[in-house]
Structures are given as C-alpha cells and as structure tokens.
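A short worksheet on the structure shown next.
The complex appears here without one of its protein chains, the remainder shown in place.
Now for chain A:
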Amino acid sequence: MVTELAGVTLEQVVASQAGLAAIGAGLAVGLAGIGSGIAEKDIGSAAVGAFTEKEELFGKGLIMTVIPETIVIFGFVIAIMLIM
C-alpha cells in the first residue's frame, strides 16, 4: 500500500516520524542531563568544600548534591514514553 503525497511514500512519513521521536527522546535526556549538571556542579563544589572541613557532612552533602538529579530522571521517563 503506497499512497503518493507530493512524492513522499507513507513508509517515509512513518520513518521520519519515528526519527523525530528519537530526536525528541535524545533531546529530552540530553537537555535534562545538562540541566542537572549545571545545578549539581554548584552544589557539588560547595558540598566538597563543606565535607573537607567537616567529614561528618558527607552524607548530607551527597544528598544535597544529588537532589537536582531528579531532573534527568524526568527526562529519561519522557524519553522512554516518546520511544515506546
């Protein structure tokens, strides 16, 4: 079954839709990852500074540092939903 539409076959349309979805998924993870990274770099450097002064702060520092990581997890979930 081939429907001609301005010289484009249906297969091509489906394929390019799948391609766009893949690009979207990539952007979702990639951009969310950059966002997490930017947020974590500031917190991380502060946390490292804090726990070199006071070692007991390691646990608290780790928690603070990884809080923005949730952003990239959201990106990942969206990406999976896009690809599925």
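The definition used in the following text is that contacts are C-beta pairs under 8 Å (C-beta built on N, C-alpha and C of every residue); 3 or more make two chains touch, one makes a residue touch a chain; residues count from 1.
Methods note: contacts and distances are computed from a predicted model.
Only one of "ABC transporter permease", "F420H2 dehydrogenase subunit L", "V-type ATP synthase subunit I" or "Nickel import system ATP-binding protein NikD" fits the UniProt record of the hidden chain, and that name is "V-type ATP synthase subunit I".
For the options A:16, A:45 or A:70, the residue in contact with the chain missing from this view is A:70. The chain not shown here is touched by just one of A:13, A:31, A:46 or A:80, and that residue is A:80. For chain A, the residues in touch with the chain missing from this view are 56, 58-60, 62-63, 66-67, 69-70, 73-74, 76-77, 80, 84.
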